[in-house]
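Removed from the display is one protein chain of the complex; every other protein chain stays in position.
Our next item is subunit A:
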Amino acid sequence: MTTAGIPTARTGGRPSAVTARDLARATATRRRSANRVKLWAGSVCTALVVLPILLAQLLPLPDANDQELGARRLPPLTEGHLFGTDQLGRDLLSRVLHGGQVSLTVGVLAVVVSGLIGIAAGAAAGYFGGWMDAVVSRVLEAQLALPLLMMLLLVVALFGSSVTVITAVIAVAQWPEVARLTRSLVLVEREKPYVAAARVLGLRGLTILARHVVPNVVRPVSLVVLLLLAQAVLLESALSYLGAGPERPFATWGRIISDGQDYLTTSWWLITLPGLVIALLVVGVNLLGDALRDGGGRTSRTKAAKADGGTA
């Protein structure tokens, strides 16, 4: 028998019909490249917004609340105002950056708190099952069934609109997504041999959960928490836009847009520029989260494959 007609060594004697071109066109390769692009684009977009916000106090900008009534609604790039001025002559860039500090603080604190609550509740529900699973699952289902924004507005109306209340409200609003993911991951983990081994060694349930199971699920969960950051920032902006944000004169993104919409046809920058900043941050964080999630999966698989190869 011959193997004529089957190309065996088209590319430098490689014993495969798969060419370098095929490899470059492969779905896995394209996904990897797209992931790299997403990672870079996400990082750049996020950095473009987050870095100036973090450095707002150090930048040579006027105070966010300094008014100059004679210089109202100056267009961008006028008299040293990069983003122009608002309806009270305040520097818009400074207000956007200081507003970003409020929005990001609320967002970061909210996702940290919601992440902690979600991981604790989800892990307990997934590992212990039984009544605890039933309670956690029913509570999170009930909360997911409620209209989110309306619930937030109700709580803010009842308890006032301070930064603390808004942070707590968004944190409580977001824990179900983290809890649901954690629960499903823990359900898979608890059936694995290392958990059985730990049990055989006499470790208590809570110890196994805290020391062995949670560290194995915390990475994918933390990526979801990162994605929730964009949602938290949007929620804070939505609350401020609807008048339920921190009291004036605090600049918040939602309020800057809400105030600016009255001047939509005469001063476009009052609403467009803050809107672009919000969009840039949300897109950036989402791209970054996506890239880390996909990249994380690939890395784990590669590590697993290497480990399998090593033992074979």
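To be clear about the criterion, a residue touches a chain if its C-beta (ideal position, glycine included) is under 8 Å from a C-beta of that chain, and two chains touch if they have at least 3 such contacts; residues count from 1.
Rule of thumb we're sticking to: contacts and distances are computed from a predicted model.
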| item | value |
| --- | --- |
| Per UniProt, the name of the complex member that is left out, chosen from "ABC transporter substrate-binding protein", "Cytochrome c oxidase subunit 3 family protein", "Type-4 uracil-DNA glycosylase" or "NADH-quinone oxidoreductase subunit K" | "ABC transporter substrate-binding protein" |
| Contact with the hidden chain (one of A:Arg72, A:His212 or A:Arg293) | A:Arg72 |
| For subunit A, residues in touch with the removed chain | 65, 67, 69-70, 72, 87-89, 243, 247-249, 259, 261-266 |
